[in-house]
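The complex appears here without one of its protein chains, the remainder shown in place.
Labels A and B are assigned to the chains in the order they are written; within every chain, residues are numbered from 1.
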Amino acid sequence: MSGAGLMLAALALPLATALLIALVGERRPDLREAVTLAGATALAITVALMIAGFDSATAAPLVLATLVPGFSLTLKAEPIGLVFAGVASGLWILNSLYSIGYMRAEHAPRQTRFYACFALALSAAMAIALSGNLATLFVAYEILTLVTYPLVVHWQTEGAIEGARRYLAYLLATSLVPFMAALVWTWVAAGTLDFTPGGILAGKVSAALMPVLLGLYAYGVGKAALMPLHGWLPAAMVAPTPVSALLHAVAVVKAGVFTLLKIAVYIFGLPTMAAAGDWLVWVAGGSVIAASLIAMTKDDLKARLAYSTVAQLALVTLAVALGEPLAIAAGVLQLVMHAWGKITLFFGAGAIQIATHKKKLSEIAGIGAQMPLLIVSFLGGALSVAGLPPFGGMWPKYLLLEAAAGRHMVLLVVCLGLSTLLTLGYLLPVVITALFRKPRDEDPHALPDTGHEPSPLPLLALLPPVITAAGCILLFLAAPAILAFIAPAIGLETLP
Amino acid sequence: MTEMAHALLGGGLPPGWPLLLAGLIAFAVRSEVIGRLAGIAGLCASLALVPDLAAAANLLPLELALMVTFHLVVGIGILFAGQRPDRIAVAGGLIAGGAALAALAARTLLGFAIWTEVIALASAFIVMAGGTPRALSAGLAYLLLQVTAGVLLLIAAALGQMDAPVVLWLLFAAFCLKVAVPPVHGWLVAAYPAASPTGSLFLAAFATKVAVVSLGAALAGAEPLLWLGLVMAVGAAIPMLFEAHWRRALSWSLVSQLGVMVAGIGLGSPEAMQGVVLLAIGHILYSTLLFLAAGSLEIRDGKAPRGLRVLALLGALSIGLPGLAGYGGKALIGEALIHHHMAWADYVIVVVGALVFAAVGLRPLVERCTPAPGAPWISLREAAATALLVAGSLLVGLFGPLIAPAASVAWHAGPLIVQAIALSLACLTMVPAVRRRWPQWPDALDFLALPKPAWVTGAITGLTVFGEMLSRIGAVASALTAAIGRTGGRLLLATARGLTAGGLGDGVLWALALLTVALIVSFG
Partner (left out) sequence: MSVLDHAPVLVVVLPLLTAPIIALLRSARVAGVATFVVAALDAALAFVLFARTLDGSVISYAMGGWAPPIGIEYRIDLLSAVMACLTSFSAALVAWFLPVSIAPEVTPGDRPRLFAAFLLCLAGLTGMVVTGDLFNVFVFLEISSLATYVLIAAGAGRDRRALTAAFDYLILGAVGATFVVIGIAFLYVVTGTLNMADLGNRLPLAGKRAGVVGASFLFVGLALKTAMMPLHRWLPNAYTFAPAAVTTFLAMTATKVALYLMIRLAVLVFGTPDEIGRINFATVLPPIGLVMLIAGSALAVVSADLKRLLAFSSIANLGLMLVALGLGGAAGIAAALVNLINHAVIKGGMFATVAGIVHRRGSSRMDSLAGLSREMPFAFVFLMIGGMGLIGVPLTAGFVSKLLVVKTAFDLGQTMIAAGVLLSSLISVVYVWRIVEACMIAKPAKPGRRHDVHPIFAAPMALLGVGTLALGIEGGPLLDVATRIAAALTGGAS
């Protein structure tokens, strides 16, 4: 199949899946779930074919439509985008399996809408990954926000409605004002919106204004959750856990940091980026530390993980701000590794909720005895997110250290080292409490527990986290291959 | 790709991969028996691969001996675990063992950093598996401190060729953390006894020794280490003397003997370095034996089985008897000290060695290892383990010079005589009159074990304060923004209403007003 055909398939398959899901509806739930899985598998195969067959010399843009002359919807395969597409499509399969287990265990309503919107979100994510210019990326980015709204508001309780409003408010406000302003500014200054190796802005915007433009992008891409515009992430925790997994690992936040990566490499160009990005390095670094500290205070597991995501995303923003090939490589790796690590953690939190109906750290003492494999998977994800070997998460941290060391930024090196320790500080207690602390009923001074009888963990909710945790270890070994794939695109001559 | 790939695979699978694999299996599978069987299979496979490894990596005989010793310890640990099943300890021990082999064979700092992190993780879990609140606290502190050291190593690896002094400082800091150099030594004393008896066996063998041998090679000749080492050796011996809990006393003795090794590194001469590795090997052997004895006692709740005395005696003798493991390395380091014109330091080491012999060898033997009438015998496993360890000890003790050429100095008259005197004096302390006046209590001189685990875990809580502060700032900012937004919105609405509301008359008036303005503007 030709490159253009594969790209179209990548967009069309999830759309078709969504349509089929809507048609099958509530009448045949098993068939509906099978459609989801089939669509996810087909998409993963398509992306795999694209990656295998990728050749930068022959990758041609595919114009889908032209909204206005100069603003066209164009698809073009390139390495960073293919990496993102690979992560999203691969994790969709696992997330779907998990969703089936989770939603059925919780007897959730409106499941058809859930699965259909999921598929639509994946289509939008694919469009973002394969975008050939900033216009396409912006369009798909907006659509992603809207399509994930029904997912976030799923339970339709007071809290869910409020949380979904915040989600939407932050994301639409940032994209409709700063992002769009930056986009039009770029369009007017550079005359084009095409993603071009080496960037399109060099010399087109004055050096004094370049940081302003960067700021508009950094905060305009609200999905990257840069502090202080990160509030939507914790607010979106009202969603069912598979949606949180999607938001925080598969599609939404990754789309955000991916956008920043693309803008850095193909719109600004790395030298321009490095010159304009000094302030952003400090803001992002501060974000890492601040979010990690806040995460330590949260008792609710998902809130803890939400702030963890804010911190980890800030690392990608940090990488982007450094503006060097090595740092960008670290950013891409962080995108991949964090996706797999974080989704493991969310799977774990959700599974704990299904089995024990507990959501808070203070309530999960000793549950490791019921679900040791799950907690161990959670541990694997935690260690990966913290950046310890032998888990994949180590590589981005290490490359960032190299980049920071190369620029003699001592404070940054310290900050990076601290982030590992802080991450352990807020993630390890979960594992330790679950595995090693005694449950409260053995404590004579504890209040009586009004909890329900623990339910058994469905296999579909247990298997995905185990797979993704194992994936974190495999990714540790696969990192050099990923680097080799993206090296030509980002100008990385000597691989670390 | 060069550094990463080398760090990862260095041309093939990492050394010790059978052990790593066995550890994962032991972890994943519920059955203890299968876990141990996997461990034995992994052990045999790994041993079989050692000759190839030696050839490929050009290992020195000393390094080879160290690796074999690691294997021996793994085997001992598996044997002992058969006594009282301990799945996490076995799995952790296997993984730590495999990672230790890989760490020793690592040729880049990055690779070394990666594998020592794995050791740290596995060891931390062994500690936490002890189950008590104390074990949890100690294990968490252990992990955090070791990860800090690992991060320092990663930073050093990232710095690479630039900033050599900084790299050295980083390595020094990491070394101090990993080898329990004061003032960051307390984690060892807190963590090792808190693990299960089987766990302690594994803990004592790998983490610190790998650090001493590998990082020591990088820091050889750093003068401060010489003095730090001597302080360690003496300083740790004092609490050891008064510690009532056998495994905790053994932990203090471990710190003390590490001090001797650190001093040797500080000397940096070739014979000192050989002494360091030789002592490391010897120490592994005798401390494992002693931990075995202590463990046997603990799993029987303090009721000594028959045959334990033999075990304990052999362990005690291994500490310093010439011909057994512990003596060769210490003598070598002592000789190096003499050559460095620090003969007094040699005597210090000998005295410390004797104190160790007395405190953790003789005294427990005399006071606790006497079986009650009708007590059962030690198990076949324990006996086998003892035999293996003693065999190893003898091999190293008698044939030390084969692997460490300079070790032949241990058989010179001078060191032998000094050692004999020291040991005899030590035996004298066992005279009841002296023994009765020698106090012992649990957690003796605990204030000397710094930093306390509670401080480390407390740091987390301490940081939470900052987190709370930030949260509160965030909440205030949110509320403020929302309030401004609301007020702004209301203002906006009021203005908009003002422009739209009103009746028909207002509309006409506005039209006239606008006309007037238009005319004025046009003519103005």
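Just so it is clear, contacts are C-beta pairs under 8 Å (C-beta built on N, C-alpha and C of every residue); 3 or more make two chains touch, one makes a residue touch a chain.
This structure is a prediction, so every number in the text was calculated from the model and none was measured.
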- Message: In the complete complex, the chain left out here touches which of the visible ones?
- Response: A, B
- Filtering A:23, A:67, A:369 or A:410 for touch with the omitted chain leaves A:67
- Hidden partner chain, touching residue among B:164, B:434, B:483 or B:515: B:515
- Note on the structure: Among A:92, A:114 or A:138, contact with the omitted chain is made only by A:138
- Task: Could you please point out the subunit A residues that touch the chain left off the display?
- Result: 65-69, 71, 73, 138-139, 142-143, 146, 150, 153, 156, 161, 165, 168-169, 172-173, 176-177, 180-181, 184-185, 187-188
- Message: Could you pull out which residues of subunit B are in touch with the chain that's been left out?
- Response: 489, 492-493, 495-497, 499-500, 502, 504, 506-508, 510-511, 514-515, 518-519, 521-523
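Please note the rule applied: only the chains that are shown with their structure count from here on.
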- Item | Where subunit A and subunit B are represented by their mean Cα positions, the distance between them in whole Å | 36
- Message: Show me the residue ranges of subunit A that touch subunit B in the complex, using the header's touch definition.
- Response: 228, 231, 290, 293-297, 373, 376, 383, 386, 388-390, 394-395, 397-398, 401-402, 404-406, 413, 417, 420-422, 424-425, 428-429, 432, 435-437, 476-477, 479-480, 483-484, 495-496
- Which residues of subunit B touch subunit A in their complex? 1-5, 8-9, 27-28, 110, 113-115, 117-118, 121, 128-129, 131, 135-136, 140, 143-144, 147-148, 150-152, 154-155, 157-160, 162-163, 460, 463-464, 466-468, 470-471, 474, 477-478
